[in-house]
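Just passing along the structure, written as structure tokens.
All protein chains of the complex are present and in place, except for one that has been dropped.
For clarity, chains are labelled A, B, C and D in written order, and residue numbers in each chain start from 1.
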Amino acid sequence: MEPVTNNESSVVVNKQNTVTKGQSPWAIARRKFVRNIPAMLGLVFLLFITFVSMFAQYITVPLEDVQKVNLSQMAKEPSSEFLFGTDKAGRDVFQRLLYGGKVSLTLAFTITFCISVIGTLVGATAGFFGGRIDNILMRFTDFILTFPFLIFVIVLSSIFQGSGIMTLIVVISLLSWGGLARLVRSKILAEKENEYTLSAISIGCSPFKVITKHLLPNVMSTIIVQATLLLAVMIVVETGLSFLGFGVSSSTPTWGNMLQEARSPDVLSKKWWIWIPPAAVITLTILSINFVGEGLKDAFNPKSSR
Amino acid sequence: MTKLKHSNGAPVLEIKDLKTGFRIGGKYYNAVDGVSFSVKPKQVIGIVGESGCGKSVMSLSIMGLLPKENGKIVNGEILFQERDLAKLKDKEINKVRGKDIGMIFQEPMTSLNPVFTIGFQIQEALLNHTDLTKKEARLKSIALLKSVGISRPEKIVDEYPHQLSGGMRQRVMIAIAIACQPKILIADEPTTALDVTVQAQILELLKEIQEVNDMSVLLITHDLGVVAEMCDEVIVMYAGRIVEKTDVDTLFHDPKHPYTKLLMGAIPKMDEEVEELSTIKGIVPSLINMPEVGCRFADRCPQATAECKTITPQLAEVTPGHDVSCLLYDVSYPREGVKVN
Amino acid sequence: SGGANEEPAEEKPEETTGEETTEEEATDEPVAGGVATYAFTQPFKGVLDFAFYEGQDDSLALSFMSEALLATGDDLLPEANVATWEFNEDQTQLTFKIQPGVKWHDGDELKAEDMEFAWYVIADKDYPGTRFTNVSMIKGAQAYKDGTADKIEGITVVDDYTITVTVEEAVVNLLDNIWTYPMHKDHYAGIAVADMIDSPQVRQNPMGFGPFKVKNIVPGEMIEFERFDDYWQGPALLDGVVYKVIDPALASGLLESGEVDIMEAPSDQYPDIKELPNLNLFEEPSLGYSYIGFDFGRYDAEAGKVVSDNPKFQDKALRHAMAHALDRQGILDGFSNGLGQLLNVPLPSVSWAKIPDDQINSYEYDPAKAKEILAEAGYVDKDGDGFVEDPKGEKFTVNFDAMSSTSTAEPRAQYILQNWKDVGIDARLNGGALKDFNLFYDSIDADDPTFETFNGAWGLATDPDPSGIWLSTDKWNMMRWANEKSDELIKAGVKFPEDTSKDVLEHRKEIYYEWQKLVNDELPSIFMFQPLDVYAANKRLQNVDANAFTVQKDVHLWWIKE
Amino acid sequence: MSQAVKEKDILLEVKNLKTHYPIKGGFFRRQIGAVKAVDGISFEINKGETLGLVGESGCGKSTAGRTILRLLEPTEGQIIFEGRDITNLRGTSLRKIRQDFQMVFQDPYASLNPTMMVGHLVSEPIRNYTKRSEKDLQEEVMELLTKVGLPRDAYYKYPHEFSGGQRQRIGIARALALRPKLIIADEPVSALDVSVQSQVLNLLKELQDEFELTFLFIAHDLSVVKHMSDRIGVMYLGGLVELADKGSLYSEPLHPYTQALISAIPEPDPRKKKDRIILEGDVPSPINPPSGCTFHPRCRHAMPECQTVIPSLKEVKPGHRVACHLYN
Partner (left out) sequence: MLIYTLRRLLGMIPLLFLISVVCFSLAKLMPGDALTGKVDPLNSSPEYIDEMREKMGWNDPIHEQYLSWVGGILQGNFGDSFNHKMPVMELIGSRLPNTIFLALFALLITYVLAFVMGRYAGRHPYSIGDYAISFYNYLGLAIPSFVAALVAIWIFSFQLGWVPATGSIGIGVEPGTLDFYLSKLKHTLLPAIVLGAFATASYTQFLRNDMIESSRKDYVRTARAKGTKEGTIFNKHILRNSLIPIVTLIGFDFASLVGGAVITETIFTYPGIGYLFVESITARDYSVVLAITLMLTIFTLIGNLLADILLGLVDPRIRLE
């Protein structure tokens, strides 16, 4: 019988001096997560797609060759030579998919990371200190949140067009940390009510220590879950923007740029192999991210039993 | 106050060998494990025991309110007016709930629906079981509020739960429970969340209502003081089983079960000075760690012998009206040095 | 398309039988009735007067309801429409004679004063449109615009049907340039010029004397036209026409389903549309071309002319090599479905002034030759990185820019770079990305130093005069290419021959041939190709014909065969 | 243990302490009022004694405790610790003084950071104030854990692996880690079952003897307070209404509120009959406390002057202070 989180059950009264280590909440969450089949499948898929994308150059040909237009093999159907066929410029869809994944995923991961950092920083500071600091930070967050996101990204990306994906990352990150900051703040406010915060202060922890050692680990699960969902959103944002022509420059392969080809009905109807793979990969990726997110949420939820 | 009204009428409610289980990881574990007792008309029965000993589960079993996902009555009968409540369908038991048996819960703060007015929530009980019109029901609910000691009931009917204090909410809960003048009121720790002075008010109210309505009351609590004050008969539970059952006076002045004795010694008394309170070592075993055979208290019992772990004691009458479930008093296992008083 | 992305203004359909013959023509007798749907792929603005409109979106709609005094023939020469014209001796006076009995949609007769009114509106100081260049040659028009005169000196209304204009200076292409769309004076009575563009007279009840009149306008979405029974060439056969805006992506589907009867087919859907059995296709070379320009220098605003001071592309051999390196036919076939024809001079193939191809260099795709030329010019790979160094031995890279307008823009740019790399030129996409239309032209305007070669497109006029973009004084000389010889020829091309007996057309032809040879040889930009416009019409729609600039020819003769 | 207390050995003195929570509102979100959670209380705690503080929920016990620890800013009044006014300490000096008083919290579930190992939880206060080798620390913490009745390997476990009573022991160990002079225990047993409660109470008493601790023991259960304390203060609506030795408080409660409170406690003996004083109504809101004596609207003995004059806490008998006009 395995130890249950039920408070009364698993107290190990150890008479000998052997040291048995306890299970941290993280370890418990990990165990719960590992048992969640959809979440694990999602994670495996996500890791797989990330891995093959990140190592695209070792798996297939170098980027320059992938980008090479080949007029003699345009829009070829999938075959043994071209796993997913070729696009209208004669480029191997499969190879582009890998490189596209590299850019799309890097973008999504980086943006998510930036958002998480900014959002956490702002949210935690505002929530912990309260008062004037909170007021100022939250007004600023409101300000950011008021911008119609898509509209502003479009405007900004037409200002900074061509200056690479770095700018896109900065632009999107700066525009979208507001929600997370609010969430973190409210979580911190709630956690602050818990007596352990008072207890930390009363044993002489500095505010910095209270935030980093006591509050953040407790809101971390929320942040992680939220970041996972954000990751999915960011993939949609990248693909959507690129689809509209306001995202990553079309000279770089990304899933969104690949999908853009489907705007031509000819491709949409007759050359399914050009757009179905990116569409499917996008959908599957988001699906698996959502599964992972759901799994994490479940794993972190002390009430859930799995 | 406790006029020991041992009325000799037929029991209103009779529980026979009730076993209620919860599914944990695919297996059922009994949180209530073979409980039998009966409630006579106008009797106030107290049920005491530590947290987790199955008091609430038992009361929920009677009301058919066990969580559907993982809880069910495994065995036993709950006889009420010649019907076995344990076997009734949802629809049928719905007609009993709130009408013949009322119930109030521990948490007055969360037991009322925050988005409906007080009036609505009382009327609902009335409309469920009577043919009153809405208007009549409203008037009745105002009367009910008044009867549970709420001043300005005309105003309170239209207020929302969050506008009331804990004590007032518990009064509202009582009003709901007695709306249809039930035969039995089950009160699951009705005052645990309240302050002593408010507790005193509520207990006073309960007594009054019990008398006026001629109800039987099943009062669940872990506060021995409340039991002493309110009850005619007391049932002490431990880990899903009844360990001792007797009238209130006997229990407090002549407790038999070691658990009961320890429990009594653990509470500081107002008028006595003790340097050290008695303690019970260890904790209640959790459902899944429950020993299969033997006395469930054996692990913590200072008087336990080896047999206690192998022989399951039965609840048996030791002296008239005093049932104990302990090998110490079981005549079929006489031992040396057993002090039977 | 980019560059002069607006369609040239002289798109008046007129009565000539097209040389285009499509499959089986209708054998039956025309039947009146029915409504045809003409689709366009961008929302129209609804500025429904030729004097004010700006884009093709409105001009296509206008073509159903408005006409000009003159029209343009399939050979791109002016023709009479509702008026004939006459020049005086020294070619400084032009007289229009309007055919009597031409009715506006409100029943009033078209009069000379309507033409006069149009010129006055355009020359007005409050006129917000772009057409002043089309009246500026009239004597006194500038003065009127500046407010120094209250009449335009050069305009004389002789009688109701006759009007004469005097021009400042005789030019050979006056007829091509002068504004000939009348505006119904009474229709605009009481409206200040500044307010006209927003007035209901333009927006809701536009006025013309074409075969159809407006019945209903859904802004930005569609215009319903109904037959105008008093049309001067007799009532149209169709009951009406619907001008409808659709998503380009859906063109082929809508054509297939018959929801759209006729439209210019988006080139990317050509393969699809070609396959549709219910359509007739009309393929016409359009008035425009794409090119890759070299950056020769900058525009000196103070001096008002371009200065070709960028040393990079001064070597003609380099330019020739880069042209030979390009697989233009491949690009055309690969990215434009082969819809176009290569060209080597900036004149439309249908123009009378176009030099025959055998007299000029056609710059075939020949990488070997390109490498040869490069090597001769001193561009050789000295450090063995696979790319040539310049004659001084320094690293040689070429930046390339293109607009991100269509979905094929990216692979096309990629392919062009590949072509150049194949002959050893280290060509790169400037900044790693395509630029949107605005940034592209902003950078050119600002003489962005990173701009070295760029893929643009131009619209072509019916008249061959290349001034406006090819003179060294033109601000729109995007290559910043200054060449004295070229300037001379361009200026001579619009002058009347000194030998007055010489045929003006022949005279100009000679000059333009010479200019084309020069440009073809100097190659300030690599001329890519002239696109082919494809018009698709449902087979039920009869009497449809197209030329280089329109499919809306003789719309009053269209009819529907069920 | 209280025998050893020398009369004038005052550890902590609280003078006219007030803590108000501001209420914001109105158009400009100005402060429009205050929750007068603690409204002028004065008492002192002698070295080595246990002062109990009882009162109903919301009467300001926790607020008082927290204010004394300077976890909340006092609105008014003075807190004097070992003769030193600590009311206005800030920053480092405040952190320094915190070594000397510690707190045991009510909710054993919420007061331990669930993400930290017990060993770290308990050693954290030491880490905050001293530099010690990891090994020493571990030894010390394990020692401490055994002191409070936990196994040594609890060090490596997480709070969720313990029962409520055990968690409360962890909390106590943590409070003891710095060997503080004063421990404020804020309802340390109210969330526990009787059997467990008695364990914790016994433990606290033991520890008090062993470490010569001074306690401010807050609870709403009068019998528990009485069991634990030498002297007891009774709070009502932010004010201290009575302060006396536990013996005299129980045998001879003076304030009508204290009398009602004591009589409300159900006696675990059915044979004892008491005259129950049932209070009318609810405790008024601390935002708008009644004028004069805050208890007057519910008081059986209310006199006209109770409505206007605020009674002050006066010593009416040796060691027995009460704030009531009846004893003027």
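Note that a contact is a pair of C-beta atoms (placed from the backbone, for glycine too) under 8 Å apart; a residue touches a chain by one contact, two chains touch by 3 or more.
None of these values were measured; they are calculated from a predicted model.
Within the whole complex, the absent chain has one touching residue among C:218, C:303 or C:368, and that is C:218. Considering the full assembly, B:103 is the residue among B:44, B:86, B:103 or B:283 that touches the omitted chain. Of the candidate positions B:86, B:176 or B:239, contact with the hidden chain is made by B:176. Considering the complete assembly, subunit C touches the hidden chain via residues 2-6, 8-9, 35, 37, 43, 45-47, 52, 54, 128, 130-133, 177, 197-198, 203, 216, 218-222, 224, 242, 244-247, 249-250, 253-254, 257, 259, 436-443, 445, 459, 461, 467-469, 474-476, 478. By the touch definition given at the top, subunit A reaches the unshown chain through residues 139, 142-143, 145-152, 154-156, 158-159, 161, 232, 236, 239-240, 243-244, 259, 262-263, 265, 268-269, 275, 279, 282-284, 286-287, 290-291.
Interface with the hidden chain, as seen from subunit B, comprises residues 63, 65, 67, 90, 94-99, 102-103, 105, 107, 110-117, 121, 124-125, 128-129, 160, 162, 173, 176-177, 179.
Everything below uses one rule, namely that only the chains that are shown with their structure count from here on.
Across A-D and A-C, the chain pair carrying more C-beta contacts is A-D. Subunit A and subunit C have Cα centroids separated by 49 Å. One inter-chain figure worth recording: subunit C and subunit D are separated by 90 Å, centre to centre, where each centre is the mean of the chain's CA atoms.
Residue positions of subunit D touching 2 or more other chains, listed in rising order: 163. Contact of a single residue of subunit A with at least two other chains is seen at positions 8, 11.
By the touch rule above, subunit D contacts subunit B in their complex via residues 56-57, 163, 165, 193-199, 201-202, 205, 220-224, 226-228, 250, 260-271, 273, 276, 278-279, 281-283.
Interface of subunit A with subunit C (complex): residues 67-69, 71, 74, 87-91, 158, 161-164, 245, 249-252, 257, 260-261, 263-266, 268-270. Interface residues of subunit C, counted against subunit A in their complex, comprise 249-253, 268-269, 271-272, 327, 330, 333-335, 404, 407-411, 413-415, 418, 429, 431-436, 438-439.
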